[in-house]
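First up is the structure itself, then whatever we jot down about it.
The complex appears here minus one protein chain, its other protein chains still in place.
Labels for the chains are A and B, by order of writing; each one numbers its residues from 1.
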Amino acid sequence: MAQTIQTIKQRKGILGALAAVAVAIGLYWSLAVAPPDAYQGDVQRIMYLHLPSILTAYLSYFLVFVGSAMYLWKRERRDDLLAHAAAELGVLFTALTIIEGSIWGKPTWGVWWTWDARLTLTAILLLIYTGYLMLRSLIDDENRAASAAAILGIIGFLDIPLIHMSVYWWRTLHQPPSILRPDKAPWENVHPAMLTALVISFVGFLLIYFYLLSLRYRVGEMRQEIKTLRLERGV
Amino acid sequence: MELLTQSYLLLQKDLRLELRRRDSLLTMFFFGTLLLFVFHFSFDVAADKMAEMAPALLWLAFLFTGTLGLAQLFQSERENHCLDALLLSPLDRGALFLAKSGFNLLLMILVELVVMPLFWILFNLSSWNLLPQLFLVTLLGTVGFCVLGTIMSAITLRARARELLLPLVLFPLMIPVLLATIRCMETVLKTGTFNDAAPWLRLLFGFDVIFLTLGVLIFDWVIES
Partner (left out) sequence: MGAWGFVALAYGIVWSAIVMYWIFLKRRYRAAEAELSRLRSLEVSSDNVKK
């Protein structure tokens, strides 16, 4: 794990370039090659943004969890740095997911917002991890902030399945599930070009994510060092 | 059990302090009742509509009242370096967690025992026979609130704008409890039995068990000097 992080840190530029290429190919495939959906038409192409965004956000939150747990266990600064960086990126991608979902919803459902399970859950995720970032910024002592955030990172992640269950039950117990849901991936009868577009877009998103993560992580690391040096040099 | 004995000791201390000055208890009582009045003015609806909204309104009141209690929870420890003293002692931190959540639970139960019948009176509800069942559901929900809330109260202890931060981090995580408790109460009010609400009850119970256990296990890391 540490080895991979080291490698990613050093080869950031290559990662960034690769990411850009993957994204470009993904864009081409999503917008030009993949055919429009039989029911939703071209609007369905937003799915090539939406699914990768939310999956990347979930990955991010998993990393927050891992970083938080490792930090509480080993008390090594780098785990805390990872958790913080991942939380920031997670919030970014979750916000984007909500915006994409909203834009997709307007032509398909007729409204900019609906309290359907998926969107609601994503909004809750945004609230939880924004809270995480706020918690960090409001505690002055670094070590306390890291510990407090780590606890929140763990609890938040463990709560997610419970939140998921409760929101889904609430939304489906009395309402029949709608047939045309923008978030349901039609795995049967799917055109191969659509699947390819999805996969390439996802790869592009992942690479962009890890590139940004490595940058953000390094910024956090540098800030750490700056603080230490300031103390040492008496600045 | 060692853990429970220690928790009981700590709980007794808090209870004794509270019985002397009754600060938290009275504030919570008053605030809970005040909210009922605010609801009356805010919701200009027919009586039967009010009956439908009862669980939700009750739980909003309890949520805000409980948060008041949580904000006060470690107040006595913050003064006079009591927290440091506690941490230096060989007490299991899990015992501190149980004692504190138990204390907040007791406060909230006392408030709920008053506010729930009060709600029924003020809003002219008729389903008095269902109050015991409704109270049981509220109890389960309150346990979940106190357990998670105590952890959140502890980790925000040293934060700036703590009164704002505590609800901010707590409320999103409370959503399963909120949904489960309110929907369960609504079902009980509608059908008179727990049958249809079984999945909600299971969720609630699961939530309580998970975070109670988690709290005891991780409170070591939660409270640091």
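What we mean here is this: a contact is a pair of C-beta atoms (placed from the backbone, for glycine too) under 8 Å apart; a residue touches a chain by one contact, two chains touch by 3 or more.
A quick note: this is a predicted structure, and the numbers were derived from the prediction, not measured.
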item	value
Chains still shown that are in contact with the chain withheld from the display	A
Contacting the left-out chain in the complete assembly, out of A:R11, A:K74 or A:R223	A:R223
Where the unshown chain meets chain A, residue by residue	27, 31, 36, 41-43, 45-46, 49, 53, 92, 95-96, 99-100, 103-104, 106-107, 208, 212, 215-216, 218-219, 222-223, 225-226, 229-230, 232-235
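Just so it is clear, only the chains that are shown with their structure count from here on.
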item	value
Where chain A and chain B are represented by their mean Cα positions, the distance between them in whole Å	32
Residues of chain B defined as touching chain A within the complex	148, 151-152, 155-156, 158-162, 165, 168-169, 171-173, 175-176, 179-180, 183, 199-200, 203, 206-207, 210-211, 214, 218, 221-222, 224
Parts of chain A lying in touch with chain B, wherever the complex brings them together	72, 124, 127-128, 131-132, 134-135, 138-141, 143-144, 147-148, 150-152, 154-156, 158-159, 162-163, 165-167, 169-170
